[in-house]
Structure formats: C-alpha cells, structure tokens
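With one protein chain held back, the other chains of the complex are shown just where they sit.
Moving on to chain A:
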Amino acid sequence: VNGNQERGWNDPPQFSYGLQTAAQGAPKRTPLNKRVPPPQLTGSPCPVPGDFPSLTAPMTPPTNPLAPPCSMNTPPRPCPVAAPPLAGVMMMATPPPPFPVVEHTDSASSQSENEPDVDDVVTLLNWALTACRHTVKKQVCNDVAKRLKLFEDMWKSGKLSLPVRRRMNGLVQELKSCNWDAADEIHRALIVDHVNEVGQWMVGVKRLIAETRNLNPDLLHTQEVDQSLDTSSTGNSD
C-alpha cells in the first residue's frame, strides 16, 4: 500500500503487521552493503561503469533503438512462472492456470473461500464472555459486551471489510481451540493493519482473550458453544 503522498513528502509504503514481524527475524535476501573502492590514488579518472565482469552473455542491441531490449534477445533469466504441463499428460478440457495460486499466510481463515458467518463469530465470542462472567468483575464484562455489540453492529451494517471479517473468524477459531497466543497475535495484526475499522471495539476482544485465558479450564468446558447465553449490552445477568 502506498504511503500518504497528500500529507507526507515521499511517504514510504505501508506494510502489514505480518510482513513487518516476519521481516524482523529473517536474514537479508540481498544485503546492500558493498562499496566500490575508489580509483587508485594515482590521479587517473574514475573508472568507467561497466568495468565489472558481467556474468551473462553480452546483450544484442535492440532493433528498435527507442525500445528496451526485447525479452527474446536477452539472456535467459529464471522464469517465475510455472511452466504449463505438457500436452497429453493432463486430461482436463481447459489448460491449467499459468500462474501458481498466491497464498496469503496471514491467518487460517483466508483459506476458505466462503464469507464467514457473523452469528458464528458472535456466538463464539459470547461463549467466552459467559465463561468469564463467573469470576471477572461485572463492570469489565459489561464493557466487553458493549464492544462486542458494536463489533456485531458494524459487521451487520457492512462497515467491516472482508479481511477484517475473515481474520475475526480466524481469531474466534483460535479462541475456541484455546490457542490464546495465536488469537492475541491476530488481534494485534488486526489493530495494526485496520485500526480505523476496529479501533473502537478491538480492545474488548483483547480483554476477552486476556481474561478467558486466565479462567479455570473447567469453566470453559462446561460451556457448550451452542448453548451460550445471549449476553447483550443490557447486561441483566447479575
């Protein structure tokens, strides 16, 4: 995503939380840290660029001087595109797509092509909240409930983008499986990447994860997911 050129002079592009986190630990692919030694201190002029040995065959000049070298004339480069299978091997009527399917590795939910169901997501969140109500202070639970309601309303009125909906689905799946760290990481990625959409209510989800992970595990297991009470913000449960 490009930076904000209206407000910022030469604003750099915006990267997702996932990309930045991954980049922190990864070794550099092409470390750009070499310098060229200066010309010999003998008064000769600077070396003409191109003195360095070329590892590929010399290029033939383009026939059209106004155009860049044509791909056919240039030395072969590793092709990023998977070659299509040989004719006769596959029995399909239509040839397979020439490019490999690009996979998003951000969250499990993006694997599914289906639109996540808001009610499923809300039910799971409420399941966790109900379990919390046994031990967590009433005010806190009500505050969480208020934000979950806001989240639900925003979803139902179409104010949440598809990536946010998908990733929230992924988050509640992790919650259901008691993968607290994974759920937490998804909440962090969401608030970094989509703060304007989620900023008002995500802290409720954050708190929910934090409180739920501290619960006695028995409390969670006694709550059957599809029997969770409807804990709306009117909060009459106490």
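Here is the rule we use: a contact is a pair of C-beta atoms (placed from the backbone, for glycine too) under 8 Å apart; a residue touches a chain by one contact, two chains touch by 3 or more; residues count from 1.
In this section, contacts and distances are computed from a predicted model.
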**Asked** Of the options "DDAH family member 2, ADMA independent", "Peptidase M14 domain-containing protein", "Protein transport protein SEC23" or "Translation initiation factor eIF2B subunit beta", which is the UniProt protein name for the chain that has been left out of view?
**Response** "Protein transport protein SEC23"
**Message:** Going by the contact rule already stated, which one of A:Leu129, A:Met168, A:Met202 or A:Leu220 would touch the omitted chain in the full complex?
**Reply:** A:Met202
**Fill in**
Among listed residues A:Val118, A:Met154, A:Val192 or A:Leu219, the absent chain is touched only by A:Val192
**Complete:** From A:Val122, A:Val144 or A:Leu220, the answer for touching the chain not displayed is A:Val144
**Message:** On chain A, where is the contact patch with the chain that was removed from view?
**Reply:** 1, 3-4, 7-15, 17, 19-21, 23-25, 28-30, 32-38, 41-43, 45-50, 52-56, 59, 66-72, 74, 77, 139-140, 143-144, 147, 187-188, 191-192, 195-196, 199-200, 202-204, 206-207, 210
